[in-house]
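Inspection log for the structure reproduced underneath, given as structure tokens.
All protein chains but one are shown in place.
What follows is chain A.
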Amino acid sequence: MADTVVATPQDTAKPRRKAVSEKVFGWLLVGPAMLFIAVIVAWPLAETIRLSFMEAGLGGEEYVGLANYQDLVESRKFHQTIVRTFYWMFLSVALKLILGLIGAALLNAAVPGRALFRVLVMPPWIIPMAIGMIGWLWLYNGYFGVLSGTMMKLGITDGPFEFLAYKQSAFYSAVVADVWVGTPMVTLFFLAAMQGVSRDLYEAAWVDGASRWYRFRRITIPQIMPVIVSMSLLSAIFTFNSFEIIWILTEGGPRGATTTLIVDTYKTAISNFKFGEGSARAVIIVILLGIFSILYLQVLKLVNRKYGTK
């Protein structure tokens, strides 16, 4: 029997016209998202970079080349701010991770009322930041605060102690408030990761005589290590960019003791109307976080190689 050629619907359609309309349809789908990103991300970023080369204020703009960057490179105060920012970030993230790990391990333990405890860790994360910080302002207040009052009662101080009035105490008080806000999220992520570890692994180790601490060290930690690394990166970025906590508690004071890069940028650009210098700071933040993220991703790769399944 001779072969019969039957035209399929694809053959009868006009392929050229269809290809074009598919392309247009694709752009129509992507378009809104692209427009959104262009307006919300790309344009402000480009504008920030442009402004960083300007002497810009309320009076107008003037191109100054790299002068803003040069000022920053030569500024001892700016160097101190960078060091302070990284110290703030590492201290706060370390505390969040340690407390998060301990909290998750406790919440993962088979104790009665475990579900209630899991809910109780969430308020710092849930309640609006401003309200939480006003609470901390009251706690840290020298005259009305619980902390100062308790210290006086215990005889640690002989008068009201204003936590946010002194350089060192203000810095560490801000760190404590930041840890308070950031720990619940870390805890819940660690808890979720711990719950994903097979119970059989623990039982097998138990049958082999491994202690609780040994099981935590040799099974739990390696099993959740990728989550620990990912969370530390996320937490580091959040902490680096943490603005509201410091601004509500101290506005970067006293005498710059709690001024991190993000606060410094705000103060320069918005409080002092030096848009050009502020933009240069913002660009430096982006570069620093970019470098930091790349380094972190390398660490994540190493961790996955060591603790991964292949």
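Remarks
Assume contacts are C-beta pairs under 8 Å (C-beta built on N, C-alpha and C of every residue); 3 or more make two chains touch, one makes a residue touch a chain; residues count from 1.
Quick note on the criterion: contacts and distances are computed from a predicted model.
Set against the options "4-hydroxybenzoyl-CoA reductase subunit alpha", "ABC transporter ATP-binding protein", "Aspartyl/glutamyl-tRNA(Asn/Gln) amidotransferase subunit C" or "Roadblock/LAMTOR2 domain-containing protein", the UniProt name belonging to the omitted chain is "ABC transporter ATP-binding protein".
Contact with the omitted chain, checked across A:L147, A:I219, A:I237 or A:L300, is made by A:I219. From the options A:L139, A:A210 or A:L288, the residue with contact to the unseen chain in the full assembly is A:A210.
Residues of chain A in contact with the chain left out of this view: 198, 200-201, 203-210, 214, 218-219, 222-223, 225, 306-310.
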